[in-house]
Every structure is written in C-alpha cells, then in structure tokens.
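I have a structure I would like to understand better, so I am pasting it below and will then ask my questions one at a time.
Removed from the display is one protein chain of the complex; every other protein chain stays in position.
This part shows subunit A:
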Amino acid sequence: MRLNCPCCGPRGLEEFTYRGDATVRRPESPTAPAQDWVDYVYLRDNPAGPHRELWYHGAGCRSWLVVTRDTRTHAISDVVRAVDVARADKEGAGS
C-alpha cells in the first residue's frame, strides 16, 4: 500500500501512522450526554467498503490526511489534507 500524499507524492506505508475513522466527531460540549461520548470514543461503523480515515505523515510533511480507502481491497480512491476537510466542514456549518 502506498499513500499519495498531496504534499509529498506517493510514499510507502511505513512513513505513516493510522488514526482510525475520520467521520467520528468529538461532541461540541464537555457536558454533552454520556452516550455522545461513548459513540465518539468507542463505537464505529467499521464498514466493509469505502472508509474515510485519518493518517499522519510523520516521516514526511507531518500533515494529517483524510484518506478514502476500500477496506475490502485496500484500493485508495482519495487523499486530501485534513485541514482542508476541517475548513470545508466549518464553512458548511457556518452557511
């Protein structure tokens, strides 16, 4: 498996660290219901198919990346910088 980092180009897996599902969202408020925290910390969809997930390019540009990868084949369809995803989310929420 190689990840095509938007900053560094195609790099081997050993340069990256995995950080799991990129779709879970930390509850906005620390006083959110306990179940929201349980969902965020523990529960996962764990799909067999396309999965949006976080990777950290520690031995490269040190960007956080959002990778879309098929968990059945390991085929990677999309790699974007997490910061761009976060910005787009914020704009979406603001509008």
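Here is the rule we go by: a contact is a pair of C-beta atoms (placed from the backbone, for glycine too) under 8 Å apart; a residue touches a chain by one contact, two chains touch by 3 or more; residues count from 1.
Just so we're on the same page, contacts and distances are computed from a predicted model.
Colleague: Among "Zinc transport system ATP-binding protein", "Fe-S cluster assembly ATPase SufC", "Branched-chain amino acid ABC transporter permease" or "Sarcosine oxidase subunit beta", go ahead and choose the protein name stored in UniProt for the chain not displayed.
Modeller: The correct option from "Zinc transport system ATP-binding protein", "Fe-S cluster assembly ATPase SufC", "Branched-chain amino acid ABC transporter permease" or "Sarcosine oxidase subunit beta" is "Sarcosine oxidase subunit beta", the UniProt name of the unshown chain.
Colleague: Which one, A:R25, A:R44, A:R62 or A:R87, makes contact with the chain that was left out?
Modeller: Only one of A:R25, A:R44, A:R62 or A:R87 touches the chain omitted from view, namely A:R44.
Colleague: Mind pulling the subunit A residues that touch the left-out chain?
Modeller: Contact residues on subunit A toward the absent chain are 1, 12-14, 18-21, 34-35, 38-39, 41-46, 48, 51, 53, 69, 71-74.
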